[in-house]
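Taking it in order: structure first as structure tokens, then the write-up.
For this view, one protein chain was removed and the others were kept in their places.
Each chain gets a letter, A and B, in the order it is written, and its residues are counted from 1.
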Amino acid sequence: MPNVSVTINGVTTSVREGVTILDSCKTAGVEIPTLCYHPDLSLAGNCRMCLVEVEGWKTLAIACVTPVTPNMVINTHSKKVRHARRTVLKLLLAAHNVNCPECERNKNCELQELAEKHNITFNEYQTSPKPSSIEEVSPGIMRDNSRCIMCTRCVRTCEELQSVAVIRPVGRSASVNISTFMDLGLNNVPCTQCGQCINRCPTGALFETSEIRQVWEAIEDPEKFVVVQTAPAIRVGIAEALGLPTDRTTGKMVAAIRGLGFDRVLDTDFTADLTIIEEGHELISRLKKVLVDGDTDTALPMTTSCSPGWIKFIEHKYPDLLPNVSSCKSPQQMFGALSKTYLAGKEGVDPSKVICVSIMPCTAKKYEKERPEMRDSGYKDVDYVLTTRELASMIQEAGIDFDNLHDEKYDRWMGDSTGAAVIFGATGGVMEAALRTAYEIVTGQEIPFEGLNIIPVRGMEGIKDAAITMPDKMASGFEFLAGVTLKVAVVHGLANTRKLMDKVRAGEVDYHFIEIMACPGGCLGGGGQPIPTNPTVRKKRSDAIYEEDAVLHFRKSHANPEIQLLYAEFLKEPLGHKSHELLHTHYTKRD
Amino acid sequence: MSRKPEDIVSAAVVKHGSGREAVMGILTDVNRELGYIPEEAIKAAAKAVDVSNAEIYSVLSFYSFFSTEPRGRNIVRLCNTISCEMNGSSDILDAIEKELDIKTGETTADGRITLETTSCIGLCDESPAMLINDTPHTRLTPEEACKILAGLE
Partner (left out) sequence: MSEKRILTAAEQPEAGAALKKSLEMTKADVVFEVRESNMRGRGGAGFPTGVKWNLAGAASGANKMVICNADEGEPGTFKDKLLLEKYASKLLEGMTIGGYAIGSSQGIIYLRAEYPYLVPGIMKVREELISKNFLGEGILGTDFSFDVEIRMGAGAYVCGEETSLIESLEGKRGEPRNKPPFPVNSGYLSRPTIVNNVETFVSVPYIILNGSEWYQDLGIGSCTGTKLFSISGDVENPGVYEFQMGSTIGELLEVAGVKDVQAVQVGGASGTTISAGELDRKLSFEDLPPGGSVIVFNSSRNMMDVLENFLEFFVHESCGQCAPCREGNVRLLDTARAIRGGKITSREELKPFFMLAEVMKLGSKCGLGQTSPNCFVDIITKFIDFPDGKGGM
């Protein structure tokens, strides 16, 4: 597209023809308020916050959807524009249950921020206050439509990024609201509980089902032995959730959590490493069954199983492909099961007194822990799940000065981490970790990538793939893989996943192993992570994760000393009897 | 015996196709035959055109003529827009509500009649007017309207 000249607030600049007024203003450093616009989503143009004046137009122009034309003269703060903006904002507020102090999004709300910026202290259009209405409750997600401004960002997220499409506008005119099929609620429709809608909601209409209160109560109960596990992506999200710059802050995070009063601070990274060992062996065993035994019942490609949003998605949408999913529980659930068996033994506490809390970047984990099959320890394996945001809120409530904490270390037995586990937090990370370990198991050598960095599976492209050809000389027992080219794929976001799974179902691809993460960017972009999310934010979190990987002493899961101890003393061998009992699971077809 | 909702959808798909653009035709067929669009029909339609159940529900909730609630054998739509209003449609509404002992939006206990009001139906020159199912009735008086309703099966 050629460049065209436009004049913005009296300054003439050159922009690419066809870009929107909003984008050209952004380039020119002129800020325009928006609400329904989101960089991850298609354009809706329904909130009308972004209106600007274009010379010669009878109506105002909607900056987010209107392409610039040659010699367009744009004014973004004329009297007309300012009046219109204030009026639109007041209309939205008038139809809104404004109750900021009691709102999940207080101080992180786009509507509130605009109201503040526009100095809306009095609203002529406010006739009667809108009562709160918690309309939907599910294990992971809650909705209060009295705070909804009908921007449809959640709707577009669910449809465009996740291809789930369980939430839609229902009704019309002033009685329109966002709802589910037959208004059944998210718990009774194929919602994956991914929480991506929460992350893109500009207001407090969507939020996680909170368990902060239950966790405080557990901490305060002297009878209980409360252990906490932190998922890989929390360490690059917590600072951001506390309003600090994105950074990896593992040591401070551990200190802060300990400061909250948990009995043990442990790491989901530990069971991420364990997942790699178990899943790696499962993959090798599947390959052997297919390649050596000619078994036609063994399903390939094998897919990962650590993303509960993905699991719920496949249970609803591709139940015929459930045999392809690894039987490994997610790291969170492996941790839960071990915390009430192995750890209880090590610590010498009564497993019935152990409360397992996990800090997750994810709302689907709240759903996952409620699955009836997740009780293999004899107890509910994981009791409570807090999102990164909820953890931040507890740290704030406790008055902990996060930024000035000294680094502390995780407690022992289940606190060791490797770089391989840390990168679980980014799309491609599980694959990279799995390859680092599996390759070494079958060949006896390190995977031949510079610094163990398997670049082809990194990055934010929707579907990535790679092929690795095995050497001629294999470790003993794995000769059947000599010269075999292992084909792998990595996908994140459920819309991308659907594209790939359609191909898998149609037999159009011949991958052996696929990593699938429900959320765009992987767990670092999870539904429990700090708000906002956008490509820039996700890139920063991803950079932080790979930095952490690079500085850790152990980079490969099988090198984790505590994992080695776990096998030596408790599990005995990968895919062994105890593993099957505690660490593996099965799936259910759902409507 | 009326057909099952799923069968109506299947027949409609033969008629209108299974593209997204067939949705209005499919929903209209179900709505006309059953008086409303039951859950099973929504699911069948969603499956036929390959969109989510929520999507079909969302679409039908937009249009006044579609309903997910079972309705009477006859649907009365009395116009309440200006020309009819000026010529006494609210008196007619009162009379009908009293006669049938239901409120607007409700269905008689015997399932005979559902009463609705509607925006302008283009019969302003013969107002006040109403549609009963597909048939217009014009220049109504309260008595006349009640008499017509009494004659419905």
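Worth a mention:
The rule is short, and it goes like this: contacts are C-beta pairs under 8 Å (C-beta built on N, C-alpha and C of every residue); 3 or more make two chains touch, one makes a residue touch a chain.
Just so we're clear, the structure is a prediction, and the values are computed from it rather than from any experiment.
Across the whole complex, the hidden chain's contacts among the shown chains comprise A, B. Although one chain is not drawn, the whole complex shows that of A:Cys47, A:Leu161 or A:Ile314 it is A:Cys47 that touches it.
For the options A:Asn3, A:Thr87 or A:Gln396, the residue in contact with the chain missing from this view is A:Thr87. When you scan B:Thr68, B:Ser83 or B:Thr141 for touch with the missing chain, the hit is B:Ser83.
The set of subunit A residues touching the chain not shown comprises 43, 45-49, 51, 59-60, 62, 65-67, 80, 83-84, 87-88, 91-92, 94-95, 124-125, 127, 149-150, 169, 171-176. Summarising the interface, subunit B meets the missing chain with residues 19-25, 27-28, 31, 49, 58-60, 62-66, 77, 80-83, 85-86, 118-127, 131, 134-136.
Quick note on the criterion: only the chains that are shown with their structure count from here on.
Averaged Cα coordinates give subunit A a centre that lies 45 Å from the centre of subunit B.
Those residues of subunit B lying in contact with subunit A across their complex are 39, 42, 51-55, 57-58, 61-62, 68.
The residues of subunit A lying in touch with subunit B in their complex are 164-172, 179-182, 189-190.
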